[in-house]
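In this view, the complex is presented without one of its protein chains, the others remaining in place.
Should a chain be cited, it is by its letter among A and B, assigned in written order, with residues numbered from 1 in that chain.
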Amino acid sequence: MTETTEFTDAVTHTPGATIDDQIDARFKRVRRRRVPKFGVLFGATFLIVLLFLTVFADWLPFIRNADTKVRVNGKLMSNYKLGPGWDAWWGTDGNGFDVFARCIYYARYTLWIGISSTAIGLFVGGALGMLAGYFRGKTDRVISVLIDCLLAIPALVLAIMVVRRLDDIKLDFTFLGWMSRLWQIILTLSILAIAPLARIVRAQTMALREREFVLAGRSLGAGNMRILFKEILPNLIPAMVTVAATGLGILIAAEGALAFLGLGLETSWGFMINANRNRLEKAWWATIFPCIMLFLTVLSFNLIGDRLARRFDVREAAV
Amino acid sequence: MAGTGKAHLRNSPDVLLRVEDLTVEFPVGRTGLKVNAVSGISLDVLRGETLGLVGESGCGKSTTGRAIMQLRRPEGGSVVFEGNELTNMSLADMREARTRMQMIFQDPISSLNPRRKVRDIVMEPLTIWKRGSNAERATKVDSLLSEVGIDPDRAAESQPHQFSGGQCQRISIARSLVLDPTLIICDEPVSALDVSVQAQVLNLLEDLKAKHGLTLIFIAHDLAVVKNISDRIAVMYLGKICEVAPSDGLYQQPAHHYTKVLLDSIPVPDPEVAIHKVAIEGEPPSPVLPPAGCRFNPRCPAADDRCRSEEPQLREIGVGHFVACHHPLVGGDAPVSVRSATSA
Partner (left out) sequence: MSIGSTTNITQAALRDVPGPLLELTDVRTHFRTPRGLVRAVDGVSFTLERGRSLGIVGESGSGKTILSRSIMGLLPTKGTERSGSIRFAGTEVGNKSRKEMRHIWGKEMAMIFQDPMTSLNPLMRIGDQIAEPLRLHLGMSKADAAATARRLLQDVRIPEPDRRLAQYPHEMSGGMRQRVMIAIAMACGPTALFADEPTTALDVTVQAQILDLLGEQRRERNMSLVLVTHDLGVVAGHTDEIAVMYGGKLVEKAPTKRLFAAMKMPYTEGLLASIPKLEDRSHSRLNVIPGRPPDLVNPPKGCRFAPRCPYASARCNEEEPPLTATQDDPDHSYACWYPVGSPEYHEARARINASAGVN
């Protein structure tokens, strides 16, 4: 009889577990609750402002249309006539376009390319990594060879293949017609993203697979798919989000590089840098401002990625 | 310490689980060598009985538990549970059979998915097997949670890390009971807990066993704990069984030298009791290249040439008391029939 009272007793004063737990929790919480470091705060603010400006650019009065040439008193401001100033904040370029407006408008493409190629990479790479890490054996060997092959592809050669050759191929295979230059770049970058993401997910899955809660799931009669999606996937998400943030930065930088080499979109920061770099001494603004935008965007994603990595490490260690 | 032999197996209609010549081996990288984790052990458990499996880490006791559950398919031997042979069952049948036998693991926190709510974790088995309506599932889960001493409302909104180790073990126990199994394999369920919590969990297991009519296999390295909860104990060393006996008999008259060492190693909570200078040095040898003959011979004080060449078989030295030793501490050389007659 005393037993039942004992066990209900056990739960009456519970908030938080023992002190050791409380103290562990405290360290976790202290780290989590502390005012975010300047870095993340900066990164997040920058990205939110950029996102806002680029999405609502059409309605914001202070942003010109990217394809409207700047005229002051009816005169076309082409040939880098305007430097940074009130009429065009970041000056004009060779054709008289507003550099600030273009930087903001082109952020759409940059962010879209970054996000969609990361998403595709994460989806395919994540699936491959999970299958390889969970089933091991033959599946693992096949997928690992595939990953190694992907890693061995030189990025530039792949880009030239996809962007240049696909333009030709599209002439013969009309069903590929939807593949605009934008999608060709996304395809290139996704392929590049798959391998590293798959590797990380594979390693994490292998570690999780050995955990006792997975074993417990199996002993309850859960099938493989259920274990993969219900037990393992939720535990992979922190790692995936972390890698995705850093990966986004890398892919955006890569997109800039492709555009700089003339393999990207013409509506891209990289393209702007490339088009104006010959006039760097005379009209620095047309080159430097897109450079700064690219730099700050990549930096922001990296700062957020670093922060996430640190935060989730704490959590993982606690688990 | 061989433990090859089945003299201790019982021929009773009440046998719930019968394991014969179970062998589990792990390859060592690509060297062609293998870890002889479990080398042909035989066990049986009667309905309603608690069998204790005791031994040092690396003796294969946990592997045995997992091999019985077929979580790791054994390399050889047979496992008959409720009259069905498990080792050659198809995967689908095996999944079904596993609902009748459940496992509780050592690390209470690691055995619960850190990213799910505790109540969902306990409900998971019912969801997998689509048992009952939502309301029935909820009632069942809540009543089990209260039974193990966890507040169901708190469980509904909390994740495992918000509970202490002892509470997590209670949650694991609740989860293992949800499908109404007949056999529960407890793999070191209290080794990670404080003595005070350990006592609570041991009492809880006894209560649940009585209430739900369970049969238990209790795996642990601490003989005092195993003795408290078990009816019968099998002592394992390097993948073999060295002694099988009723709990009280094992303590009163350990026959195997290794059992004696295990008993002497338990710290006695009484400063007036002189500490036994531990009679055994070092640690078990590698199960990759186990010693020939009796596997305990390199550490055994009584080992002779026979022990180094000939593997002892399990033989009866008392009622229900079996030992695999050439020179046991009790029941030396007299024929079994004589002694069982006198002791009975």
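Basically, a contact is a pair of C-beta atoms (placed from the backbone, for glycine too) under 8 Å apart; a residue touches a chain by one contact, two chains touch by 3 or more.
This structure is a prediction, so every number in the text was calculated from the model and none was measured.
K.L.:
Which one, B:Lys34, B:Lys117 or B:His221, makes contact with the chain that was left out?
P.N.:
B:His221
K.L.:
Using the touch definition from the top, which of B:Leu9, B:Ala199 or B:Leu329 touches the missing chain?
P.N.:
Hidden-chain contact among the options goes to B:Ala199.
K.L.:
Which residue among B:Glu136, B:Asp153 or B:Glu283 touches the omitted chain?
P.N.:
Hidden-chain contact among the options goes to B:Glu283.
K.L.:
What residues on chain B make contact with the chain left out of this view?
P.N.:
Touching the missing chain: residues 56-58, 164-166, 194-200, 202-203, 206, 221-225, 227-231, 247-248, 251, 261-273, 275-278, 280-283.
Operating definition for what follows: only the chains that are shown with their structure count from here on.
K.L.:
Quick one: report the Å distance separating chain A from chain B, using the average Cα coordinate of each chain.
P.N.:
49
K.L.:
Which part of chain A faces chain B closely enough to touch in the complex?
P.N.:
Those residues of chain A that touch chain B are 3, 6-8, 10-11, 14, 16-18, 21, 25, 211-213, 215-223, 226, 230-231, 234-235, 237, 318-319.
K.L.:
Tell me, which parts of chain B touch chain A in their complex?
P.N.:
66, 69, 71, 95-96, 98-99, 102-103, 105-107, 109-116, 124-125, 128-129, 146, 148-151, 154, 161-164, 167, 172, 175, 179, 200, 203-204, 207
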